[in-house]
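Of the protein chains in this complex, one is absent; all others appear in place.
Here is subunit A:
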Amino acid sequence: MTGEDTPRYTAPADLDGVVAALEGADEGTVLVGGGTMVVPAMTHGHVVPSALVDLGRAGLTGIREEDGATVVGAMTDYASLLAADTDRGPGHPLRLLARAAAGITGGPQIRNRGTLGGSASYANPASDVPGCLVALGARLRLASARGVREVPAQEFFLGAFRTARRPDEVLAELVLPHGDALAWGYVKFKLAESSWPVVTSAAAVLAGGGLRVALGAAADRPVALDVPAPHRGTADPAWRALVADGAARALADRGAAFVDDVLADAHYRAAVTPVIVARAVEGALRGADRQERGRA
């Protein structure tokens, strides 16, 4: 690159510095987390930023407990999520994130670079994190010179690569409330190892016997589904039909539709959605069952 095209680069040492660097920022300002997406995009000239704010030195890492919730720094990488998944109950939010992190392809380089906050902010519909955050009922803490606000995951993801984050805001932390989940199930369905996910589903069995289910990758944004407990098993065609209806309704409510792309058309995504949800629910039920037997 020649001098006049070189974007302004800053690597603030803390959150305050990031917030200051972003003051008055516009769409041309690009935040760099792990850089796994934005750096290749810049290399190919698809993203030409006027300013770069590198979060690499700003801290924003670490996992702590806070008022019935687990708070994860936005710069926490997948490897750290995997390492944090010890001695937690099967219903703990980190168990779901660790499950998702375990399926991140690209090897140690990506697991050590890619971050939870980066993936959320990038909002690629075909990725694990958005759907998981919706399933977890996560709140995304956005900081700017105007202060800090929290946005529920459902409202954060507006569409493909579009979020509620304003150009002068940085995603600082993700708040994962400890709900009534007994166990998590997660299924990422891909056409082959190298493909983007085509449909993902995260499911929790709740203390009252109900389910909480989210669907990712199927549409341009993740959605939560209303799914009844499968009394005749997850293979029951009648229950599968309810799941399919629930998915269609959830997408319609959010003004979204099944994605039609180079990997799979919308019909295919619609057809496998109840299958993938059923498998995620099946996993959650098994987890809850194991816990039940462990207690007994």
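The rule we apply is simple: a residue touches a chain if its C-beta (ideal position, glycine included) is under 8 Å from a C-beta of that chain, and two chains touch if they have at least 3 such contacts; residues count from 1.
Please note the rule applied: contacts and distances are computed from a predicted model.
**Student:** Among "Hydrogenase 2 b cytochrome subunit", "Carbohydrate ABC transporter membrane protein 1 (CUT1 family)", "SGNH/GDSL hydrolase family protein" or "Carbon-monoxide dehydrogenase large subunit", go ahead and choose the protein name stored in UniProt for the chain not displayed.
**Tutor:** Answer from the record: the omitted chain is "Carbon-monoxide dehydrogenase large subunit".
**Student:** Just one of A:79, A:164 or A:272 touches the chain that is missing; which is it?
**Tutor:** A:272
**Student:** By the contact criterion defined above, which parts of subunit A meet the unshown chain? Give residue numbers in ascending order.
**Tutor:** Answer for subunit A: residues 1-2, 45, 105, 189, 191-196, 198, 262-265, 268, 271-272, 275-276 touch the chain left out.
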